[in-house]
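Yeah, one chain of the complex is gone here, protein chain that is, but the others are all in their spots.
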Amino acid sequence: VPPSLDALLLERCFDRLWPIPRSITGEGVRRTHAILAELLPLTTIEVPSGTPVFDWTIPKEWIVREAFVVGPDGRRVIDLRDNSLHLVSYSMPFRGRVSRSELDVHLHSRPDQPSAIPYVTSYYEPRWGFCLAHEQRQALPDGDYDVVIDTDLIDGSLTLSEAVLAGTATDEILISTYTCHPAMANNELSGPLVAALLYRKLAALPERRFTYRFVFQPETIGAIAYLDRMGVHLKSHLHAGLVLTCVGDRGPLTYKRSRQGDGALDRAASLLLRPGRLNGTCRDFQPWGSDEKHYGSPGFNLPVGAMMRTPPAEFPEYHSSLDNKSFVSFAAMVESAEAIVELLALLEANRRFINLYPYGEPQLGRRGLMATMNRDGSRTERLLAIKWVLNLSDGLHDLLAIAERSGIDPRRIVEAARDCQCAGLIAPHAHTDPETAAPTGS
Amino acid sequence: VPPSLDALLLERCFDRLWPIPRSITGEGVRRTHAILAELLPLTTIEVPSGTPVFDWTIPKEWIVREAFVVGPDGRRVIDLRDNSLHLVSYSMPFRGRVSRSELDVHLHSRPDQPSAIPYVTSYYEPRWGFCLAHEQRQALPDGDYDVVIDTDLIDGSLTLSEAVLAGTATDEILISTYTCHPAMANNELSGPLVAALLYRKLAALPERRFTYRFVFQPETIGAIAYLDRMGVHLKSHLHAGLVLTCVGDRGPLTYKRSRQGDGALDRAASLLLRPGRLNGTCRDFQPWGSDEKHYGSPGFNLPVGAMMRTPPAEFPEYHSSLDNKSFVSFAAMVESAEAIVELLALLEANRRFINLYPYGEPQLGRRGLMATMNRDGSRTERLLAIKWVLNLSDGLHDLLAIAERSGIDPRRIVEAARDCQCAGLIAPHAHTDPETAAPTGS
Partner (left out) sequence: VPPSLDALLLERCFDRLWPIPRSITGEGVRRTHAILAELLPLTTIEVPSGTPVFDWTIPKEWIVREAFVVGPDGRRVIDLRDNSLHLVSYSMPFRGRVSRSELDVHLHSRPDQPSAIPYVTSYYEPRWGFCLAHEQRQALPDGDYDVVIDTDLIDGSLTLSEAVLAGTATDEILISTYTCHPAMANNELSGPLVAALLYRKLAALPERRFTYRFVFQPETIGAIAYLDRMGVHLKSHLHAGLVLTCVGDRGPLTYKRSRQGDGALDRAASLLLRPGRLNGTCRDFQPWGSDEKHYGSPGFNLPVGAMMRTPPAEFPEYHSSLDNKSFVSFAAMVESAEAIVELLALLEANRRFINLYPYGEPQLGRRGLMATMNRDGSRTERLLAIKWVLNLSDGLHDLLAIAERSGIDPRRIVEAARDCQCAGLIAPHAHTDPETAAPTGS
């Protein structure tokens, strides 16, 4: 199968983003956002170093010019230019000659994955260090090593970017992903790439009910800075939200429920991520993982879940140089975006309806919704879905609830509701539907 | 085992009802109700053709004088007089000579059941047609056929009949069944026969708390016409209801819960239709099947379930000439009626009680409810049931709730409550019991 146009678009973008040395602040994030801005209209905000954000403070901006280690034989044995994982993120500047054993204190490797370079950070405690394959570390001979770490911590800023796609309602859906990890494919680039593709697919729809807010930010400190600015707004406008992380590997989709556990997106995912519908599984909220733990902190308790394929820390390549281009699949990223589009289409269609002919079953035959001759085989799934929609359109059940009770694929329920609405049998329960807020400006 | 008197009564009635050509209107229904009226005191109502009933209109009355097809050799190859399934119900009048292939367009048969005559209707779209065994259809030679369908659609009426058995309370229990199908045994005659027998068994009881309302009507349009007249009354008076359909085959009992799912009858059936109690199973409401879908439409949402043995469309003989006398069992019909009597006895007995000695367990020994010597084997099921009744007679739990929590057969709980009441230990929680309405006229 040749790759789709979408997959090619993502791969081309991936190749440009891969070599950029990213951290939670600095030029790496800015260049990353600039490239993503070619795919969707990003607005960038800079939050100055030293700004207090809840319990945290925006750190100084980390500047890396070069970082390498020269071995006893005068050759560079580790060089940041070879792999942006080689330097412990936020390493202090250092320049000096150290013995093999002094150097070793500053080295990080994984004996269980001897060929992988691990990913290590020390954002809030001054340190310096290098990461390398365990087999390389073991092969480093005795002798003196020249270490050069030309970094700086300056008063700069943290970079957040946002794109808003307006809908007819002011209620919002948040898509949040992070752009702070260096060279990792699934646990970095898959999220922003799928988010960008999702934006383009939603933008191409003829109409949208919800307003979609896409956020790209450094993990943790970025989410907290974002909540500092937007938390109150989200608290009053957010219908549902989704953190995207590790959405590029070949595993099935995994949806992690929001802290609330029963929001519209939680319910939609429980209905769709099933065998025979969209393949995948759901799991309950836990207060760790990616930024869903901040959106779901008790002061906000926002209905934000997370979409993943294989969850972080559950694949052996996680947080190492093995999480690279060959580990991910651009077709899988496209499939992730398409699955999210299906989920969001359920939220777009979901509402409560009122059966306008609620006394007995209305006559379906003369409206073309049912065969006018009673014979075998007349119980199609479409007809059963129509009967459930009519029976439960009492102003209390939304379409998700009808799918839950009936056991029928929610997409069939949405189609049946459209058929019933076209036939004049049901009407939206407008006045009490919480999502149909007045449009902005009215 | 010789048949019981009840079974003989039902069989004699069955044999008279079987040959009557029934449809949703007309003389077939009227003759059927007249025969049933020998078993219970029916009051009949005629609703004129053209009367609007919610989304429907009472159709014209269909009159069939004769219908047959004469083959190329001059012999009648299909004749309504042989089997009342042969004519598509509500066929338009037709008289003419047609070729074999022209005729075939109007024939209905089932290749999967080649010896069965299927049951086909076209109530609301003008058509004509004949139903016959697939093997007979295939054997019809080429040539010209004379078709005679002497039917009429006239301004007449739809026939509903009702029998009301008064109880001490105005709260009602509805028993509803249909009388519109031609020659089918399980999916037509079993329902009215079991309903009539049930009436006689309830009428023979020394006392009844509830008022029982029995309704016989054509399916769908009859139920809707009935709800048009009685829906508001039922909404304010109905304690529980039961549609009877397919209660004559040899399968175990199947109770289909009402739309509400937790009404008194739903709970009683969940407790009784279990292995070791009354054999049988329960299943959840679905908005199709028989008239329970109309009683459970969102505008009424009445607590009406359905009692069946093998549910409609789940036995291969369904809607065909194979659903005949040899398929059903009169002993099974009697057993169906007896099981319903047991269910209704639970509803009759069910109420909340108040323990008059609620502080510590009262002294059971001196009241003869427990052995006065403490020895092994004193924990009889009767004693455990008494202890549960005393413990949960707090005004919050009705007897069904005590059976649910204790796991004890609800009939043992009812007996224990009687024992406790006779011993002066409990008293009915009269003032807040929703079923003990004032008698009519007070």
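Labels for the chains are A and B, by order of writing; each one numbers its residues from 1.
Here, a contact is a pair of C-beta atoms (placed from the backbone, for glycine too) under 8 Å apart; a residue touches a chain by one contact, two chains touch by 3 or more.
Bear in mind that the values here come from a model prediction, so they are computed numbers and not experimental data.
Of the candidate positions B:Pro3, B:Pro312 or B:Pro358, contact with the hidden chain is made by B:Pro358.
In the complete complex, the residue from A:Thr44, A:Ser122 or A:Thr168 that touches the missing chain is A:Ser122.
Within chain A, the residues in touch with the undisplayed chain are 54-56, 88, 108, 110, 118, 120-122, 124-125, 127, 220, 223-224, 227-228, 231, 259, 286-288, 293-294, 296-301, 313, 319. Mapped onto chain B, contacts with the missing chain fall at residues 355, 357-363, 365-366, 372-376, 379, 384, 387-388, 390-394, 406.
By definition in this document, only the chains that are shown with their structure count from here on.
Distance between chain A and chain B, defined via averaged C-alpha coordinates, is recorded as 54 Å.
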